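Got a structure for you, questions after.
All protein chains of the complex are present and in place, except for one that has been dropped.
Per-chain numbering from 1; labels A and B assigned in written order.
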Amino acid sequence: MNIQIKKYYYGDIPEDQAGGFVSSSTQSSDKNEWPLWEVFIRSKQGLDHKHAGSLHAVDAAMAVENARDVYTRRQEGVSIWVVESKYIHASDPTEANSMFDPAADKIYRHPTFYDLPDELKHM
Amino acid sequence: MNAHIDYIIHLADTTLILSQRNSEWCGHGPILEQDIAITNISLDLLGQSRYFYQHAATLLNTKNKSENTTEDSLAYLRGEREFKNLLITELPNGDWGQTILRQFFVSVYHSLLYQQLLKSSDTQIAAIAEKSLKEVAYHIKWSSEWVIRLGNGTEESHRRMVDAINNLWAYTGEMFVPADYEVEAAKMGIGIDSASLKEEWINKIEPVFSEATLPVPEKIFMQLGGKSGVHTEYLGYILTDLQYLQRVYPGAQW
Partner (left out) sequence: MQELENKFQQHIDAEIKIEPRDWMPEAYRKTNIRQISQHAHSEIVGMLPEGNWISRAPSLKRKAILIAKVQDEAGHGLYLYSAAETLGSSRDEMINDLHSGKAKYSSIFNYPTLTWADMGAVGWLVDGAAILNQVMLCRTSYGPYARAMVRICKEESFHQRQGFESLLVLSKGTKEQRDMCQDAINRWWWPSLMMFGPKDSESTNSDQSMKWKIKRKTNDELRQQFVDMIVEQVKLLGMTLPDPDLKWNENKKHYDFGEIDWTEFWNVVKGNGPCNRQRLDARKKAQEEGQWVRDAAMAYAAKQQLKEKTAA
């Protein structure tokens, strides 16, 4: 499978012409990278927390403060949840069929399935 | 000059110069998230200074109808001997440790000061203090956590924090030695006697230092002068940067 990205798009410079200049490389200690945290923000009372993105912090206090600095600068938040990314458990997308499809044909769970007379109020 | 005005200008200059110093970190912080954090603090302080300058300008223009003082004419057209900021705010940032330590010292001071200023007979000062207290609470949380992390982190960070304390401690005393206009303003019910804040300040510093395994220095000689316009050699350079465009293009609008 030979995938070649040849057409040029915004900012896209082909590797062979890019010629990064020779510079002393930085030996940054990868082992000491700060843990990754997922951030959830409730933007207004009454709404759910929504996933906003992620950031690096050493502990929960820092993660919350960083989230506040990054994601609520324009008054977009009243509440913040942070979870270390490694603790997020996710459903397997390849099992989406068995996880989620069975609900698709149980349309009787949806209120619109029921054909009721117009005169019926408050329902 | 009028003690009332001088007092407000002192509050404004202190927050402006500290904001200016903090903003030097923008693009150079130790990690992206903290770059954003300290820039936020810089913006908060700049906002506080603007409120104070605007208030001072209004008072000056009311007193003298032909004046056209603005927040900018106060910030950009006064000289080194007219600035009344605390000396500690004009010191170089040093390393990250020194920067967050200075922020901790000043933020605790501001929280105590602004808390008292809620009772100022100048309702605008009281309003500014109320608004600023929320910001300052966050500054204290953020900076004190860093003091603890760095004081009780690695050997290197501990050493650097001890150095930072040595570099800054002699400048903390000025916060609690009132200038003449402060004494005057306190008498007028506009300001407060900053000497009264000293004990509480040290009471707030000590537990954090203790958790950070950092030593509280012995009583030492304190540097003074900023409040009365006798500054370190650093302020001149700060103003050269800050005021450059307005000085080179006098009267221009930006």
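Everything below uses one rule, namely that a contact is a pair of C-beta atoms (placed from the backbone, for glycine too) under 8 Å apart; a residue touches a chain by one contact, two chains touch by 3 or more.
As the structure is a prediction and not an experimental result, all values here were calculated from the model.
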Item to check | Of B:130, B:156 or B:206, the one touching the omitted chain in the full complex | outcome: B:156
Next on the checklist: Please identify which residue in B:7, B:83 or B:96 touches the non-displayed chain.
Outcome noted: B:96
Item to check | Contacts of subunit A with the absent chain, listed as residue ranges | outcome: 1, 3-13, 17-23, 25-26, 28-30, 32-34, 36, 53-56, 58-59, 62, 70, 73-74, 90, 92-94
Checklist outcome for this item: subunit B residues touching the chain left out here are 16, 20, 23-24, 26-36, 39-40, 42-43, 46-47, 49-50, 53, 71-72, 75-76, 95-97, 148-150, 152-154, 156-157, 160, 241-242, 244-246, 249, 251-254
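Just so we're on the same page, only the chains that are shown with their structure count from here on.
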Checklist outcome for this item: Rounded to the nearest Å, the gap separating the Cα centres of subunit A and subunit B is 39
Checklist outcome for this item: So, in the complex, the side of subunit A touching subunit B is made of residues 34, 55-58, 61-62, 65-66, 69-70, 73
Next on the checklist: Please output the residues of subunit B touching subunit A within their complex, sorted ascending.
Outcome noted: 31-34, 36-37, 40, 138, 141-142, 145, 149
